[in-house]
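Note that one protein chain is taken out, while the other chains of the complex remain in position.
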């Protein structure tokens, strides 16, 4: 059932679904790594920002060229929200990770420079945020390569982490994440702890999050798709509750924010409160994603199926 | 109006809708069975888990082969959530029912073994979770047969209960549920008490639930479809309120959970609290679905239209 | 701009939108009828139930013939919910209005008989709940005529009120509501007070409600469309708040419920509480829709553009 022999799949499917690596997942499900966070902390909190700007919409197709209001909502990210976020992180003395598509970096280099100047990490987030599952392998490769070159062209250190735009990872791009030597990936959701994701023979050091830890599902609204209009307190409640159980379980919790979403005034107040509450709790280590990856990598090796 | 003579249906319909069995439903609507739950309990609480894993997405079609992130969200079920659920059920000393598609069982046999080892029931949930209303009668039969053989191949006792994937029951599959001798079905919503569902001449011992007692409508979110982002307390409130009225009416309440949904940390805390609150109330019998079916079957016989 | 001369419409429209009757609406907008509710009551509360049963889905098309689970959710209305509702109304000593599609009446005559036996009004709600805007004028007429004959065939007094299925009123059906001599209509939303709706030359005594006073938007969920999963307290809060302002303004408030929606246990508790709270307030007159129409008709005549 490995898909080598092409035949009709079971029931209504035209092809046979590729089998997951049964042994890999069984071994991992049974594992309970001793994370041993630095300084005796109980929980590793990673706070990440995807600075999509206009590419949030370009990633959906050419029709957004004519939809200037949507584009301007994306642009709020680099014009208004990132400066506000950087100020908050300076006040709280936190360093964290920003995933920046190449197009955003080329067009708003001052934003990238400001992020770097404050000591934050910059990760790879494609070039124009193409939905990976809708484009060819060639386009997927172009997304990776132009993402690298755009960041390089304005002096960003070569990213060590990759987050797939729109979380639509494919087999081809997963292989490229391995091929291009990324230290970590942040595009899969198999666990709520750092783990080894396995796609065919490809293994990735995975730092997962989840839709419920992403701000867009709570607040993202468009005239076409609708969306939710939660109070900002609702978002904070779920994040705080997840923080608490992550702390009690001694694991990592990985928050995903979009500056144009969480950077609206009344929501930003709640982001600040969430971080202040976590800091006041005194139990959290706040690494960048790279720091987290470096810390957990040796602890995950025993789980690798080939080691 | 029984559909025997094919003609144009009323108003805009191309066919005549099949008439329900008027007498059957009238008789049942008027019935008030004395459930007589064991040990003088007031309410029967059935807690069920649909362990779809990747089949939650395969059931929607081949395009999900390329959408690895969605698949990984499903896989969270077997890697992370079921172990957590089993631990909770051991702590609370509860035995309950897991509906497991054949594909899941074949690919994650250790999960099925762990469920069985703890004394839980395993029910039939199709093979790759095909949406029954979208496939031919042949494929519907394949779903049933491969579901059986997959479970059998890893040593699962032949399931006595069936739950339709995605709750899209058809006339053909309803007939098969009868033909294959299932003790009970859990795919219809005509009542909030156990009852006899009647589809043409087919009669099924039905243990119904409802969308409002299913976790997916509260939390399920995808980039394509959107979804809700309730606080976990909102979900618990509705479930608790339904428990209370079920208890006051002396009936059954049937909770439907998906491990990848309810097994996220901050939601799992609320599942634990819901169960603890019900246990503290001291009024609930917690049978497996099979135990419930065996208990209610004799009480439903008087309602059968042919008896 | 009356549409008599066919020409291209403004901007992107292919036709000229029909003009509303400017004078009619201006006169009505300025009016403040003295409602003079009976017994010195401050507010007229109309509680209405649309007993769609399976037609809620048949109205959307033939594909629902194969979707038995959806149909069963509709059937919950007549099997479980209406009996529960009738019991509540008996306890509270309220008489109200049920809109019943012809198909429902033919297939579940005992339900209609029980409603009548308790002294409630039965209104016209089409035959198989066809979406009026999607079918021909002939089908629209068939919906009206078969709706009448089905109710008549089981002894229901000829309905004096009409509510359009799915609230998709058309010019053709509006004319038929007038032609068939209905006393009142409940399908338009131009006001939150009883008023005269005007469609071309047709004038209807309108008893309006609104989506926010309908239970489906709060609770209706399907696998295809998604939907909301409000707590039942959220629904009650909005209804209670609207009751309060209706009372303070001395007008009518018109609640729309679907037995299969509001009749779920945990929601039904809140319906009971809403009604108990209104009764405890002591300020409400609870007429049937027909009683309300008879009361307001003379007060609305001055607003009729032709009088």
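By letter and in written order, the chains are A, B and C; residue numbering begins at 1 in each of them.
Definition applied: a residue touches a chain if its C-beta (ideal position, glycine included) is under 8 Å from a C-beta of that chain, and two chains touch if they have at least 3 such contacts.
Because the structure is predicted, anything quoted here is derived from the model rather than measured.
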Interface partners of the hidden chain - shown chains only, full complex considered: A, C
Contact residue for the chain not shown (choose from A:16, A:79, A:92 or A:183): A:79
Residue of C:118, C:145, C:242 or C:281 in touch with the missing chain, whole complex considered: C:242
Contact residue for the chain not shown (choose from C:164, C:269 or C:288): C:164
Interface with the unshown chain - residue positions in chain A: 54, 58, 61-63, 65-70, 72-73, 75-76, 78-80, 83, 103, 106-111, 126-128, 130-131, 134-135, 139, 142-143, 146, 219, 221-223, 226-229, 231-233, 264-269
On chain C, residues whose C-beta touches the chain left out of the figure: 9-15, 17-20, 22, 25-26, 28-30, 133, 164, 166-171, 174, 187-193, 197, 199, 210-212, 217-218, 225-228, 230, 234-235, 237-238, 241-242, 244-246, 249, 253
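One rule holds for everything that comes next: only the chains that are shown with their structure count from here on.
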Topology of the chain contact graph, where touching chains are joined (line, ring, star, complete, other): line
Centre-to-centre distance between chain C and chain B (centres being mean Cα positions), rounded to whole Å: 34
Chain centre separation in whole Å, for chain C relative to chain A (CA means): 48
Multi-partner residues of chain B (each touching 2 or more other chains): 226-228
